[in-house]
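Just below is one structure, and these are the notes that go with it.
With one protein chain withheld, the remaining protein chains of the complex are depicted in position.
Let's look at chain A:
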Amino acid sequence: MLQTIIPLLVDALANAALIFFVAVGLTLVFSVLRILNVAHGSLYSIGAYVAASVGLWIVAAGLPEWLTFPALLLSAAFVALLFGPLIEKTLVRWTYDKSEAVQVLVTFGLFLILEDLQRMVFGVQSVYQDTPMSLLGISQIGGIVYLNYQLLLIALAIVVLIALKVFIAYSRTGKLLAAVVADREVSQAMGIDTGKMFVIAFTIGVFLAALGGALATPTSGVSPGLGAETMVLAFAVAAVGGLGQVEGAALASIIVAMAKVLAIYFAPALDAVAPYLVMLVVLIVRPYGLFGSGATRRI
């Protein structure tokens, strides 16, 4: 029994970790900017492509293989610093005073552009780069085999969750972000440069998406269409957790990933729909998500 449950659990949690990075970024951007960034998934796949390309280059150039680990992180940082300020300052900023329909259309347009851009730059072939995973190898505890890389993913998700909470609660920028989320107008009147806060939040959001993508490459590679798939999943998680909720995103990632993995193990035909079935059930019971409420938005 344990022989089945534990690998299933590890699989689900590792999956949840990847979804969490994307969903928490989405939810953070939404709560600060009040914009649902439909192109968020594309930044996940761009992070994946960049990380895979850098990893392949490191191996091809004969550099030490352990460099592929920092490369994952640096790839995500590179994508965030390149695309975060660029997208926020050009496209997204222009939509702040527009209706939600315009915001969704603009970010959807951006999504289409980014998807094509990826095909142009990285081609339409799948890219695999699993050096970090094979370097870490496996471990065997109590007769059960674990992929160490999966355990690393779970640990990293916990680190990111705690780091985000600490950042928001104790750092200057985090507190200012929380104030902007709670009351944008008063924040401005009290001296907060909200424009700057929007760039910061958006860039952190892009970083988290790109980090999720970068960390996903060693286990699953990257191919066209990944962005769309991830985006829909991230939306499901953000909706289940309650938009704007960091812990909500964490718990919802686990629930959604669990549904997906259970489906893969026991009802493979339902693999694609399982996350949305869960979403449906949660939203029927709690329309604002597990941690959400209609009136307040928090980060």
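Quick note on the criterion: a residue touches a chain if its C-beta (ideal position, glycine included) is under 8 Å from a C-beta of that chain, and two chains touch if they have at least 3 such contacts; residues count from 1.
The criterion applied here is as follows: contacts and distances are computed from a predicted model.
One subunit of the complex is not drawn; among "Branched-chain amino acid transport system ATP-binding protein", "Acetolactate synthase", "RNA polymerase subunit sigma-24" or "Alpha-E domain-containing protein", its UniProt record names it "Branched-chain amino acid transport system ATP-binding protein". If you put the hidden chain back, the residue from A:Gln150, A:Ser187 or A:Gln245 that touches it is A:Ser187. Of the candidate positions A:Val92, A:Leu176, A:Ala201 or A:Leu290, contact with the unshown chain belongs to A:Leu176. If you put the missing chain back, the residues of chain A touching it would be 172, 175-176, 178-179, 182-183, 185-195, 296, 298.
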